[in-house]
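Heads up, the thing below is written out as structure tokens.
The complex appears here without one of its protein chains, the remainder shown in place.
Chain IDs A, B and C follow the sequence of writing; residue 1 opens each chain.
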Amino acid sequence: MLKIALLGAGRIGQVHARSIAVHPDSHLAAVADVVADAARKLAAAYGAEARSVDDILADPAIDAVLIATSTDTHADLMERATIAGKAVLCEKPVDLSLERAQACQASVNRTGRTVMIGFNRRFDPNFAALKSALDAGEIGKAELLTITSFDPAPPPLSYIKVSGGLYRDMMIHDFDTACWLMGGAPTRIFATGASLVDPQIGAAGDVDTAVATLFWEDGRIAVIKNSRRAGYGYDQRIELLGSGGLLSAQNVLENTVERISEAGTHAAKPVYFFLERYQRAYEAEWSAFVDAVKAGSRAPVTLADGVLALACAEAAGHSANSGEAAAITPDLSSMFKISPWN
Amino acid sequence: MLKIALLGAGRIGQVHARSIAVHPDSHLAAVADVVADAARKLAAAYGAEARSVDDILADPAIDAVLIATSTDTHADLMERATIAGKAVLCEKPVDLSLERAQACQASVNRTGRTVMIGFNRRFDPNFAALKSALDAGEIGKAELLTITSFDPAPPPLSYIKVSGGLYRDMMIHDFDTACWLMGGAPTRIFATGASLVDPQIGAAGDVDTAVATLFWEDGRIAVIKNSRRAGYGYDQRIELLGSGGLLSAQNVLENTVERISEAGTHAAKPVYFFLERYQRAYEAEWSAFVDAVKAGSRAPVTLADGVLALACAEAAGHSANSGEAAAITPDLSSMFKISPWN
Amino acid sequence: MLKIALLGAGRIGQVHARSIAVHPDSHLAAVADVVADAARKLAAAYGAEARSVDDILADPAIDAVLIATSTDTHADLMERATIAGKAVLCEKPVDLSLERAQACQASVNRTGRTVMIGFNRRFDPNFAALKSALDAGEIGKAELLTITSFDPAPPPLSYIKVSGGLYRDMMIHDFDTACWLMGGAPTRIFATGASLVDPQIGAAGDVDTAVATLFWEDGRIAVIKNSRRAGYGYDQRIELLGSGGLLSAQNVLENTVERISEAGTHAAKPVYFFLERYQRAYEAEWSAFVDAVKAGSRAPVTLADGVLALACAEAAGHSANSGEAAAITPDLSSMFKISPWN
Partner (left out) sequence: MLKIALLGAGRIGQVHARSIAVHPDSHLAAVADVVADAARKLAAAYGAEARSVDDILADPAIDAVLIATSTDTHADLMERATIAGKAVLCEKPVDLSLERAQACQASVNRTGRTVMIGFNRRFDPNFAALKSALDAGEIGKAELLTITSFDPAPPPLSYIKVSGGLYRDMMIHDFDTACWLMGGAPTRIFATGASLVDPQIGAAGDVDTAVATLFWEDGRIAVIKNSRRAGYGYDQRIELLGSGGLLSAQNVLENTVERISEAGTHAAKPVYFFLERYQRAYEAEWSAFVDAVKAGSRAPVTLADGVLALACAEAAGHSANSGEAAAITPDLSSMFKISPWN
């Protein structure tokens, strides 16, 4: 039974608390949050203790920490926790700065601890089934990937302003999905976006609608489409053309009821809320982390994966700002450099 | 090139005229109708002659006749045409009386001519594909069949009154489909209906909503559901459970457009009109008839098939009237007797 | 917080134990089972006590009991528990004998306690959404209902032999669904079945494939189709034609992945196991029971509903045995009499 400390008792922390608690091999022992009350309340609900981060990291009985704090603390906490000998599951993104993220990666690597980044979508049963089908050779070699990822409604403007922008905050999930499915880092990204949904998002220097095209050395292509507002729900689809056919993962609908009338056929819409869509994904993610920690093996989503997704986001931002494609080049130590392409 | 005479220039006659005209191996040479003007007009549209039935049957240049006249003339015309040496494609039903239909069958058999009954649904590409899949063993042995057959709206009351009733007029298609898919005659039928759509239909002694259950000797079962009014279109589906899976043929929709909004997912409804749904079926039916005539082979839908469907309709009527199941028993000469079961 | 005792620690008891435990307003306090070890083990997993039934019923601290024991004990336990002042959620069926079930109903009614029968399908989110749409008038007046209910594979023969037969054991769910959707008791049932799946089931005097047609006084019709073996999964669908359109609830598939290749389009199959399909239904069922007990209101599925479903099953059995329709007639005290129709 792994003893787990949860750092961060906000919305996503609460989701993780439940996964930790219901898993037969993990026990939620401690909760920390900068808002003491939030930590106390969440801890109480699961029979855990509210403790400080220092206290938790110093406690040899704690096997692993789940970092669900604000993004600017991720890298520091990963470094401290791994130095303290803990396994870590850290929410995405690693950091808003690629440089900082890569420094963190170097530091963490030296500890040899199991560190996993919370790209929950890989654990969605639909996306996971698509990946399995691809790996089983069901469509031959992957050629052209399309990821559709629309939120039902934009987050508050206050969140947008500290989010690091759409590419780092929202599309980062899709960058990870693209690299996971296509295998390895793209060499070139062209991205562009606009503020079509809410002019205040544009005024804040961000976009709410964006398309990125990723290119791999061998000619394979991925297209990512993001919108902050689909209105009808959480629209999360993947479509992959291969040499032997097309794989797709469609949306999850609210129910299976259909009504046919003179007005046409009516069916349910996609589930609205990401927690409803991805509840099973969060549980499977936690389960995969527990398995990796128990086995002492590499996490199924590594810190290197988190750094790669961030490199893609940084390249996309460069491209969107310059209007031209950006190149992603790994150096000798596998660190990524972003530069204009051409 | 087969020279064809069309008997009957009404709505369904016009559909057939087009199929005859566009087929590369058949030529519409003559049209007859009790309404002389209708015959003239239809003949003119295809460069054919308006002629009397007597004249047509006496003309050795006419290879085949397509009978699309009123039901009460079908048996007589089939007998006369086959005696005159013509091949025949006759619209369903053979007759409203099982006795008369069986006498016609005996008479026609003596001529040895190719006679085909117009159960067009067998030639619908979807139903034909389902039959092919079944014959290919894709679901093993058939066990439980469901046929859904709803019209968009009831026909005029005047038609209802001379139609022979729902079982002989509407469900007869489904009886043929059931026997075609399950193979051979059922031994028992339980049917019941109600007038839920239009009380005037009930007042005219007919039903507008009905369910029949057919049983084969070896335990296999078919359920047929009919309604004179689906409202949303022409609802024509087949579903067949076999020992190795489930085959179904779904509706044909007006188009493939979907709209997802806060109100849900909206898609098109089934096509409304039977001519739109079954246009390709009518063309394929005609083509199959031409092939049989040219090859001198048995028609893909025989007069015996038409008699069997009528026997089912008669049994269903008996059952609905008595409230009890009716038995269908073939005698030594393959004629069917309908009697109470039990 | 309601204190709950669970009677029966078998497979379905374990499902309920989980629902009781995770509900914020109920606490699993005690477990009883004729197999003492089973009770102890399940109790331990939830921090409950293993106790005898006598002990539980005598304990005033127990607010409600959930009866998940073998069918032959249901009526006795409901009577004893309600006399002891407990609220009861009892698994279906009430009993295998309609007479005994009706006696139980009379006895329980005298206590005035909240008693709910576990027809879990009413709480399936898809079926519940269909019912809501019907109640909201989305298709006008219900006319023709079809329920498809196929198990993936037959239960062990030993279970079949004590099950009371397909109509009482399996189709009873569908009888309840039909009465729930159509409102009130049908007046006539015609049923028939065959042993197509496994001859041993036939040898044991039961059927494995069956169709029942239910008729209401006002002409409305319901068709129920059952098979003990669909092979591909748990096939649970409802389709309802109304005066203004068609409502349907389709199957729940394993995932949303599709693959298009030269071999056609491939998608997932329906979920295989009833616990996977109906997990959310069991949770919602329990929640509805807790709400009714807390409010002191009538349960959403009453003992009378359980008796009605059993009356339908008994009528279906009569019909299948006799080959003729059976009538369901309520007497002055709302007890049902089954007799030949006609």
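In this text, contacts are C-beta pairs under 8 Å (C-beta built on N, C-alpha and C of every residue); 3 or more make two chains touch, one makes a residue touch a chain.
Owing to the predicted nature of the structure, the values given are computational and were not obtained by experimental measurement.
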{"item": "Identified contact with the non-displayed chain, of A:17, A:325 or A:338", "value": "A:325"}
{"item": "Of B:1, B:129 or B:203, the residue in touch with the unshown chain", "value": "B:129"}
{"item": "Sole residue of B:230, B:249 or B:315 that reaches the chain not shown, by the stated touch rule", "value": "B:249"}
{"item": "Sole residue of A:190, A:278 or A:336 that reaches the chain not shown, by the stated touch rule", "value": "A:190"}
{"item": "Touching residues on chain C - with respect to the absent chain", "value": "231-233, 235, 253, 260-270"}
{"item": "Interface with the unshown chain - residue positions in chain B", "value": "125-126, 129-130, 133, 138-139, 244-252, 254-262, 268"}
{"item": "Interface residues of chain A (partner: the chain not displayed)", "value": "143-144, 146, 148, 150, 190, 192, 194-197, 209, 211, 213, 215, 219-221, 223, 225, 227, 229-232, 235, 241, 243-246, 322-325, 341-342"}
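Methods note: only the chains that are shown with their structure count from here on.
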{"item": "Greatest separation from chain A - chain, by CA centre", "value": "B"}
{"item": "Chain closest to the assembly centre - both centres taken as Cα means", "value": "C"}
{"item": "Same-site or different-site touching of chain B by its copy chain C, using the half cut", "value": "same"}
{"item": "Inter-centroid spacing, chain C versus chain B (mean Cα positions, whole Å)", "value": "41"}
{"item": "Chain centre separation (chain A, chain B; CA means) in Å", "value": "58"}
{"item": "Chain C, residues touching no fewer than two other chains", "value": "244-246"}
